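Note that one protein chain of the assembly has been removed; the remaining protein chains are unaltered in position.
And now, chain A:
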């Protein structure tokens, strides 16, 4: 029996009149990578953003249903959203490092969450950067601005920033789609490393990427989950005809 890190039950998302996500129920296993694939506008990113209540920022957006993080329903109105987000980190399509130094980018979160000791902070910064495979490139310029890094480096920095606050789950919204092929493969390697410690949910446009990095794959279409299974099964022997059509490139 695999432990479940995060689980959505009957999740519905409305943007004003638009019903973007329909009755989605998915379980995300602990220390596995789950890929969400599907054509543009199928609701996969919207679904992902619901998982750490990021859609709260959009006034017209309404999310109903349950999201279980361990034994806590985090979609309740009494949930401490700020505390919750510490446990569910997020990485976006476009790298968005803070307009601060590399060191500050990483130290900002842990310091806010109570690590005041300089030595301890230094350690967290180094470990996080090491885990995100960017320590060697940044160790001599920790106090230089993060914006001077290349796009791929910035993205790895953003991953380091996320793991610095030690979340249980990391959500990734097309984390490599704005990067060049070399940076992309570095991010993919990194994802495979990170799953030893974290549960990862990744939205991707790139089916090869989904096939390479994920253990399970969910195929989204028009706000519904069409099929959810082991990645291998989805890509070699899908049950649903539409899944088959999509992964063989008939549409999308």
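In this text, a residue touches a chain if its C-beta (ideal position, glycine included) is under 8 Å from a C-beta of that chain, and two chains touch if they have at least 3 such contacts; residues count from 1.
The working rule: contacts and distances are computed from a predicted model.
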Missing subunit (named according to UniProt) among the choices "Phosphate transport system permease protein PstA", "Chemotaxis protein CheW", "Na(+)-translocating NADH-quinone reductase subunit A" or "Proteasome accessory factor B" | "Phosphate transport system permease protein PstA"
Selected from A:22, A:62 or A:86 as touching the chain missing from the view = A:86
Hidden partner chain, touching residue among A:165, A:190 or A:226 | A:165
Identify the residue among A:70, A:99, A:139 or A:250 that touches the chain left out of the display.
-> A:99
Just the residue numbers, please: which parts of chain A touch the chain that's not shown?
-> 52, 54, 57, 59, 82-90, 92, 94, 96-100, 108-109, 112-113, 144-148, 158, 161-162, 165
